[in-house]
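Worksheet: the structure to be examined is printed underneath.
Note that one protein chain is taken out, while the other chains of the complex remain in position.
And now, chain A:
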Amino acid sequence: MAFRDYDPYERDYGIVPDIVKQFVVYLYRHIRERNIPEIESMYEVSFPKLSDRYFKQGPWPPVDAISDLVDQDHVFCLLYKELYFRHLYAKTQPSLRARCESWDNYCDLFGVILHGNVNMLLPNSWLWAMVDEFLYQFQSFAQYRTKLAGKSAEEIELLKKCDKVWNILDVLNVLQALIDKSGIVAELSRDGGAELAAHDGYIPGQSNVLRMLGYFSLVGQLRVHCLIGDYSTGLQSLFPLNLFERGKLYTQLLSGCHITLFYYSSFAYLMLQRYTDAGRCLNAILSYIHRVKQLHARNAAYDQILKKNEQMYALLALVVGLCPAVQSTLDEHVLVALKDKFGEKLQATLDEHVLVALKDKFGEKLQRMFRGDEGLFDEAFMYGCPKFITAAPPAYDNPSAAGPQEAYLRQRSLFLRQVGGVSRLPLLKQYLLLYSSISLPKLAGLLETDEATLRTALACLKKSNYCLQWDGGRDMTSGSFTSTADIDFYIDVDTATGAELVMLSDNITTRHQAELLSRHIVKFEAIVRDLEAPPVAAAAPAQAAY
């Protein structure tokens, strides 16, 4: 572990404001007294306020400046340093030394929690933020490490010595240790998380720290695996959380955690070509954000929520572009918002029930995606994808070998190949929509290709609609094959003439109008009631006057 012995006197800090000293003393006292509402208010309100007022440009006082106020309590100092580094990362560009110190701090903190017998209570939002920040700093270090171009030779030398710092195996092992030690998997398998949700995460009589860290580490593992391109292990490591039966899912109470969970799962499903599952996840989370957005309007996390919202709409546009049948499974407001951002008029068969108010700012884009315009897929992917990292350390001796974008470019090229495979199919689909049956040679003539290519293209089209869909297995990666086609066809050989025919089937979908209609009926009746009410109320005072 490097850089443990930094020189505290190097930073001549100056006077610590009194109000900050008070904050530290009270926080320490509340943590010792396990007073959760107070801790929560200090963490969520006072800390950001003080940061804004006194520490807008620079870091909080170093831990030695305040450790006397708290009797040098080891655990509190670790917690304080966690907040200190989080603030540092948010406001400044941390140096290599700061990154190493932060890594040491996290190792110590998690070490104490894993091996010591921690009895304190901490707000769940703080615990989630701990895991979230841990992984964010890991991501940030991995990207910092690969940017060799702008660094001096001695910086590169120092970097080479720090190969134990923010090592991906250590990160994954820490998460796994938290999961194992907390026994969260057994607990969730037993009752599906009902007890946890019922007590809001704070089960009375026990410390919530280890248990909730274990819970959040499940989501953390998903995130790390997605960043290195290991999508199926990421989804597997979520066990026993269930994305599709969300009734008892505790994360709904913590929006940051819930959004992270669904963002990475839907991205993983997208890359595994399981479009219906990705569509379901995105639909669920976008509806959730729509519902809870207003609650966070003044929160520091609001901007992040909005950013993720935009990214997920980009992912949804990709899913819909690759599998148009997903549109019929989306909630109304999600579909409308998607079209506001990306689409004007889609293919006529699919949008009767959408509201009329559509902005045509990004109008054309979705339609062009339907026609297989690869550039748009690229653009949406670039905006919506997470910041991938390369697990391996860079080749320090050869700075130009692989740049910081390597991991991203790799995933992008795989994705574009997937898109390229289906880019010529929309044209084929448009022709097929016009017929109920057509002979192969005739279709080949229309498309100006030969029969063999056409046969291949038809098989490819059928294959692209043949997706894995989750159907109730215990693991998020299980599923069975279903057809997600919006047009259905098969190829037959007419026994009389020996000619091959493409036969299409009619898909008659009766729209799910019940909810929409009942909502409007109730609203209408309320309006009518209001219109009829005043004469009664006016008549009563009128009578009273006489």
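Just so we're on the same page, a contact is a pair of C-beta atoms (placed from the backbone, for glycine too) under 8 Å apart; a residue touches a chain by one contact, two chains touch by 3 or more; residues count from 1.
We adopt the following convention: contacts and distances are computed from a predicted model.
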Should one name the undisplayed chain from "Eukaryotic translation initiation factor 3 subunit K", "Epoxide hydrolase 1", "N-alpha-acetyltransferase 15, NatA auxiliary subunit" or "Elongator complex protein 6" using UniProt, the answer is "Eukaryotic translation initiation factor 3 subunit K"
Missing-chain contact, candidates A:172, A:210 or A:476, resolves to A:172
Among the options A:22, A:92 or A:483, which residue touches the chain absent from this view? A:483
Pick out which of A:45, A:382 or A:414 touches the chain that's been left out of the picture. A:414
Residues of chain A in contact with the chain not shown: 168-169, 172-173, 176-177, 179-180, 228-233, 271-273, 390-392, 402, 406-407, 409-411, 414, 417, 421, 452, 455-460, 462-463, 466, 468, 481, 483, 488-493, 495, 498, 500, 503-512, 514-515, 518-519, 521-522, 525-526, 529
